[in-house]
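This part shows chain A:
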Amino acid sequence: MSRFFVLGSLLVALVAGPAFAQGQVNVYNWSDYIDPAQLKNFAASTKIKVNYTTYDSNEILDAKLRTGQAGYDVVVPTASPFLVRQLAAKLYQPLDKSKLKNYGNLDPKTMALLAKYDPDNAHAIPWMWGTIGIGYNTVEIRKRMNNAPVDSLKMIFDPATLSRFADCGIMVLDSATDVLPAALKYLHLDPDSKKPEDLAKAADILMGIRPFIRKFHSSEYINALAGGDICLAFGYSGDILQARDRAAQSAEKRDIAYTIPHEGAMVWMDVAAIPKGAPNVDNAYRFLDFMMDPKVAAASSTLTNYANGNAAATALLDKSISGNKSIYPTDGARAYFYTITPGTAAETRERTRLWTTIKTGQ
Partner candidate 1 sequence: MKAVIAAPYTWLVVFFLLPFALVLTIALGTNDPDSAPPVALGFGFENFARLFTDKLYLTAWLSSIRIAAVSTLGCLLLGYPMAYAIARAAPARRPTLLMLVMLPFWTSFLIRVYAWMGLLAENGILNQFLRWSGLSAHPGTILGTEWAVHLGIVYAYLPFMVLPLYVLLEKLDTSLLEAAADLGARPVAAFLTVTLPLSLPGIIAGCLMVFIPAVGEFVIPDLLGGTRTLMIGKVLWDEFFTNADWPLASAVAICLLVLLVGPIALFQRQQAKGLERTR
Partner candidate 2 sequence: MTDPIVRIEGVAKRYGAVTAVDGVDLEIARGELFALLGGSGCGKTTLLRAIAGLETPDSGRILIDGQDMTGVPAHKRPVNMMFQSYALFPHMDVAANVGYGLRREGRPKPEVARRVAEALALVKLEALGDRKPSQLSGGQRQRVALARALVKQPKLLLLDEPLAALDRKLREGTRFELVRLQEQLGLTFVVVTHDQEEAMSMATRLAVMNAGRIVQTGTPHELYEHPATRFVADFIGVANIFETAPGRWLALRPEKIALSAERPHTAHTATGKVADVAYEGDRSLYRVATHSHGTMLVSTANVHRTRDGAFRRGDTVWLGWSDTSGQVLDA
């Protein structure tokens, strides 16, 4: 019961954070995000006890940080909008880069992108990044439309195209900040636009395709795609590649593919940072340094199917990952990537409200 879990953990966070003690570090991260063997190595070589807890949504991390005194030393939020909002609320401490000997391994291009959200890269280091694109069951799609535009946003936002696949099941992320910008992009508008008239047009597009979408959900499509319950999804690259791997191992040997829309894809990035009031700051630095170790980043990318922000790690990766254009796109494709900014509280509210209207048709 995640609802009770959330409230329960909030209460615990309010009452008492993890105990202060020498020789430990409290890491709060997404599930399946750091290679567990490497985590063991870290604990063994440093003698630091890692209290590793996981979450599965940025919102929960955000709520915990905002209650104050969560007791975490290292957390991994998504850069936009979460890190940006959290920086505005002054929830992180600036990094003393002299304490991070592996800092030079980081990828300058990724650092430049991140600097848009965190000026001078003062608070956060990049961890993993990926795109939002189209996942599909190759056989089922071909059966219904031989020349389906699988590398285009038309796949999702053009009702005439999308309707062909309604019978085999379509899922779309339940996330206003991920889907509305894509709809704007499809309309050749600024994907980061906060203008009500632009958003209204995006909403019109979404209302048009809504009848063909089985569900808006941010994680169910992994199992659904792998299990053959749906044949088309608009979701996170790593999730869809995870579905691909699972489907390939299944008895039916379903073939799942991921494409980055040629019109441009939203790129997201998860970053590591040290919250204010972290009880074990020194150990937090050692853990960040550990995350920037190319071996660790490479092992974790192998686990997640996401690109990492560590330039030195690319050479260590298997070709099936480093050479996969869906994970490490070409510079040409990257030129079309876009990012969004969080906007004001009022804009957030309007966007959420609009999203609810779209989803429920009310």
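Here is how the candidates were picked: all candidates are chains of the complex that A comes from, given by their letters.
List of remarks:
Everything that follows uses one rule, which is that contacts are C-beta pairs under 8 Å (C-beta built on N, C-alpha and C of every residue); 3 or more make two chains touch, one makes a residue touch a chain; residues count from 1.
Since the structure is predicted, the reported quantities are computational estimates derived from the model, not experimental observations.
Note on chain A: across 1 or 2, the candidate touching it in the complex is 1; the others do not touch it there. Interface of chain A with candidate 1 (complex): residues 1-3, 57, 59-60, 62-63, 65-68, 85, 88-91, 168-169, 174, 176, 213-217, 220, 224, 227-230, 345, 348-349, 352-353, 356-357, 359-362.
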